[in-house]
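A protein chain is absent from this complex, but the other protein chains hold their places.
Up next is chain A:
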Amino acid sequence: MRTSIFSLAYLATLSAAARFTLHIPQTALVNPSTLPSTTHATLQSSGPPQTAFLTRSNSFIFTNVSAGSYLATVHCREFAFEPLRIDVAVEEAVEGSGEKREVVKAWQTFVGNEWDNKGEARGEGGNGVVVEVKPVGAKYYYQERSGFSPLSFLKNPMILMALFSMVLIFGMPYLMDNMDPETKAEFEEMQKKSPLAGQANPATQLQNFDLASWMAGKTDSGASSRGQSPAPQGKKRG
């Protein structure tokens, strides 16, 4: 491996070095014309990386790239881009012709993976090949402050339960009052039959409802201390 790369480097000095372009296409995610001018691409192999700035045509132009295998990264403040593996080699254009020219190949590559673990091919060609480099996502730098909002307050299951039982407690008497006498009698009959039903009617429940202890959240302890109070039972039933 070592010798092969050395030989490639040797060949590269003989011939002109490769030139290729990384281009940011217009995608649904990003209009590349709006990217800040600090966006730049680096090509790293050994020693200081080669840097290319963003051009007006939304691309990065690398010139004088000698043969080797490079890690290309696009650095942008607003979007994350996929890293690329770019191999520059000097190969014979036609087998046995002796005429050599640069070949640039590009693949996806992944951080934390072997270098040989290449992803999708992103382009291949001779000098001046254009390789597309795609953004993978926008960068969000800020944390949402979990401020108070009435909606999130209402989404709390405890609050929902409390509201539901409130509705039952306050709503049931009216519901009973609005029933026609026959159904009411039937309903009362049913309640008497039911083993679960308490003996108290909703009106007394309401009268005995302990708002203060309910607000203090003492549903259980309040029930045990005042066993005679049917209010907590009524709530549970609801």
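Basically, contacts are C-beta pairs under 8 Å (C-beta built on N, C-alpha and C of every residue); 3 or more make two chains touch, one makes a residue touch a chain; residues count from 1.
Basically, contacts and distances are computed from a predicted model.
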item: Choices "ER membrane protein complex subunit 1", "Trafficking protein particle complex II-specific subunit 130 homolog", "BRISC and BRCA1-A complex member 2" or "General transcription and DNA repair factor IIH subunit TFB5" - which one is the UniProt name of the chain not shown; value: "ER membrane protein complex subunit 1"
item: Identified contact with the non-displayed chain, of A:Ala28, A:Val111 or A:Met158; value: A:Val111
item: Option from A:Phe53, A:Tyr174 or A:Phe187 whose C-beta touches the chain left out; value: A:Phe53
item: Touching residues on chain A - with respect to the absent chain; value: 1-2, 5-6, 36-38, 40, 42, 44-49, 51, 53-56, 61, 63-64, 68-71, 73, 75-77, 80, 83, 85, 108-117, 119-120, 136, 139-148, 210-212, 215, 226, 228
